[in-house]
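Shown here: the complex without one of its protein chains, the others still in place.
Here the chain labels run A and B in written order, and each chain numbers its own residues starting at 1.
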Amino acid sequence: MGKRSVQLDELISQEYRHGFYTPLDVDDVPRGLSEDVIRVISAKKQEPAFMLEWRLKAFRHWLTMTEPHWATVHHPPIDYQDIVYYSAPRGKADGPQSLAEVDPELLRTYEKLGVPLQERELLAGVAVDAVFDSVSVATTFKEKLGELGIIFCSFSEAVRNHPDLVQEYLGSVVPYTDNFFATLNSAVFSDGSFCYIPPGVRCPMELSTYFRINARNTGQFERTLIIADRGAYVSYLEGCTAPMRDENQLHAAVVELIAREGAQIKYSTVQNWYPGDKDGKGGIYNFVTKRGDCREANSKISWTQVETGSAITWKYPSVILRGDNSVGEFHSVALTNHWQQADTGTKMIHLGRNTRSTILSKGISAGHGSNAYRGLVKVAKSAAGARNYTQCDSLLLGDRCAAHTFPYIEVKNPTARVEHEASTSRIGEDQLFYCQSRGISAEDAVSLIVSGFCKEVFRQLPMEFAVEAQKLLGVSLEGSIG
Amino acid sequence: MRIGPEEPCVPGFVSAYPSLAVQLPGATLPWLRRSRDEALERFAALGLPTTRDEDWKYTSVAAIARRVFRVDAASDVSDEVRAVVLLHVIEGTHRMVFVDGHFMPGLSQPAPLPTTLPQGARICSLAQAVEARVDDVESVFASADDAADGFTALNAAFWSDGAWIDLAAGVALEAPVHLLFVTTRSDSACFPRNLIRAGEGASATVIEHHVGPDGASYLSDTVTRIVLGRGARIAHTKLQQEGRKAFHIADVAAEQGRDSAFLSHALAFGGQLSRAAIATRLGAEGCDAKLAGLYVGSGRQHIDHHTCIDHASPRGTSRELYKGVLDEAARAVFNGRVIVRPDAQRSDALQSNRNLLLSEDAEVDTKPQLEIWADDVKCAHGATVGQLDADQLHYLRARGIAEGDARALLIRAFAADALAGIEHGPLRVRLESLLPGALPETV
């Protein structure tokens, strides 16, 4: 077995591919957090009074809260006064109006990341909102979507142009009091994506946001709000990367999804924030609150995530199944290599009758990586006929990694049926040798087996991103076995 | 005679300790006095757990904390108590009876015990063992970790008696040992403590049985520690039939030596609030642990089981199956931890928790958890919550069985599964015979 490790060690080691830094002239605020900083951010974004009020309420509440420590993750204390809460590439005060106005340096950055913003070069049928540090720098396909009544723009733009929608829905799924990081986000969030699909409209293309942290010592606090009105459908994807740095950077995002009667939202994430180096130095702290609300009957929200990056991932994309017959899904692949830590899972809160949820979680641990599934399935008294099926599988590559499963199941209705299954296994030496003796290299064999392990989740991703996710997994695993 | 606390639980016990301690077994032994003093300090510092503690998230003991409990001294046994004991006798066992926390040699069978035991087996009350300065009692005590929470600390400070079972290498006890704990009075608190040690290759079946009258509200706070030597085999069956108003808090922990086998069955039928923590540590190579449980609740009963199987060494195997049947407004909590430590390669663990909810108001919170720190392992767990299977019910009815009978049949089959692993035949039959009375009556 020792020998196998040595051999597989040699398969290393490609560096993080998105670790470059783009030197840009930036507009930022001094380090630290205070009401003044929040006022400055709000003013820079020309926000209406209700937004500033909301931010300040959140900030005041945040001051009464303490950082949570119940997850199985460990990190040195975060100095919240040593973070820059706003940083934006300098440009026109109200942001670029079209791609032609975007700094060419920025466009090159996105091209390098494989996300060309020029519409003609785009993957067919994908509209992109690109968020760079604190602000959205470009949103493509806006007009085409506008013809259908779909609003897809940066959050700042939505606050200015659709204040009624923002005011109605903002914080209606994740209130500003929700948890330490969500509350911090509510106070300081700088931008993000906003999306509204009008009744009966099926969004004809994938919508996506590409998040990039570039500046040093900044935190990224974006907020995404997606509303699918009655009978609407949207498929949404986010991707994220950051430069390689020795310091840890904080990313505390909030995503709120609202599905009204018969609406469907499919939200996919390929998260590849900088994970830190092989000794565990640097990397992003990814402390994210994502929650969907199946607010009315027959709605459906499904989360799919592929988490390969970040030094620490702490996120539980959840669904509140409020409407009768609503459906919640969570499909996840979380990979931790080197010293990465992930504590991730979901919450399915069954409130409506005949609500159904499915949870499929695949955790892969390698190196000194630690991977925990933490999930809550709650069936309220009102949720007659609720159904949940949960499957959590862990794959271990190496003898210094860890995999944990913490399912919480709370059932208050006798007609509910809840099932949880979990297993832990490893890539067997014999499986590797079998593949090798059929002419397949050890490296390919590992990725073959890992892909097989993750197949059911990848199947949920839009085609182009499934391919990307699979590649990413291969890269992230390199140098993993030792 | 009743002694002690005039105030609610925590301050009451703390202030009553000085006057009580001098009357407890082994009061003149410095090591034991020190152990009790330290435990009281821990208790005073810890207090009783609250729902803010992750391990007590779903079980509130506020009702215990509010109460004033007294500690009863040994008293004469009434005919009523004799009748209760007779009712619970299990034939063919070595029986030790404890009433309100005190050993009753006159009710125990056969008396005196040691003559009917094989050479190398010693069974006596813990107070006797301590007073007689039996070798090693102190070391078994010292190995017990009683700081886990306020209840184990409270027991360590106040324990009045319990069983001392010590088996030398190679001793196999054929007849089970039946430890019957009877609590008779309302507002009393008793603190049984059992120590079981099995030497190399020794084996025994021990039944720890708790009973009390339905009308009395009392606290039974029990601790059992089991040490298994190399190749030893202990089957421990805990049968909880406390009165319907009782509080029952139990903590059973085993420490397993190489190639040893620990077989635990926990049956919980009584009490208004009961909690059993059952843990085993597979401390050396090749251990085998089987944990099974059955909890049945109705009325407003609250039943909590916390199990922990700690694979601390390579090549251990564990199997766990807990089943629950909840009717009316009963609430059950199951929390099963399986830990596989970094060097515990080749561990093989299976865990399963299944619950039947029979009524609108019944509730279950289950949290099976796996914590894996080694890679060459086979671990799986599962949990289900649901109703009786409609297809099975329909099938039976289609064969002419009345709905009520069909339901009873299915419930009994569901429950009996948890007893299947009891190796001692007569004991299993006896326990199975309790099921019809314990399971909800169906219409």
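The criterion applied here is as follows: contacts are C-beta pairs under 8 Å (C-beta built on N, C-alpha and C of every residue); 3 or more make two chains touch, one makes a residue touch a chain.
Everything below uses one rule, namely that contacts and distances are computed from a predicted model.
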Of the listed "ATP/GTP-binding protein", "ABC-2 type transport system permease protein", "Amino acid/amide ABC transporter membrane protein 2 (HAAT family)" or "Fe-S cluster assembly ATPase SufC", the name UniProt assigns to the chain that isn't shown is "Fe-S cluster assembly ATPase SufC"
Can you list the shown chains that the absent chain is in touch with?
A
Of A:72, A:167, A:325 or A:431, which residue touches the hidden chain?
A:431
Using the definition of touch stated at the top, determine which of A:30, A:48, A:200 or A:452 touches the missing chain.
A:452
Counting contacts across the full complex, list the positions on chain A that touch the omitted chain.
1, 3-4, 7, 428-431, 433-442, 444, 448-449, 451-455
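We take it that only the chains that are shown with their structure count from here on.
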Express in whole angstrom the distance between the two chain centres, defined as the mean CA positions of chain A and chain B.
45
Contact footprint of chain A on chain B as seen in their complex:
54, 58, 342, 345, 355, 357-360, 362-387
In the complex with chain B, residue positions of chain A that touch it:
70, 379, 381, 394, 396-426
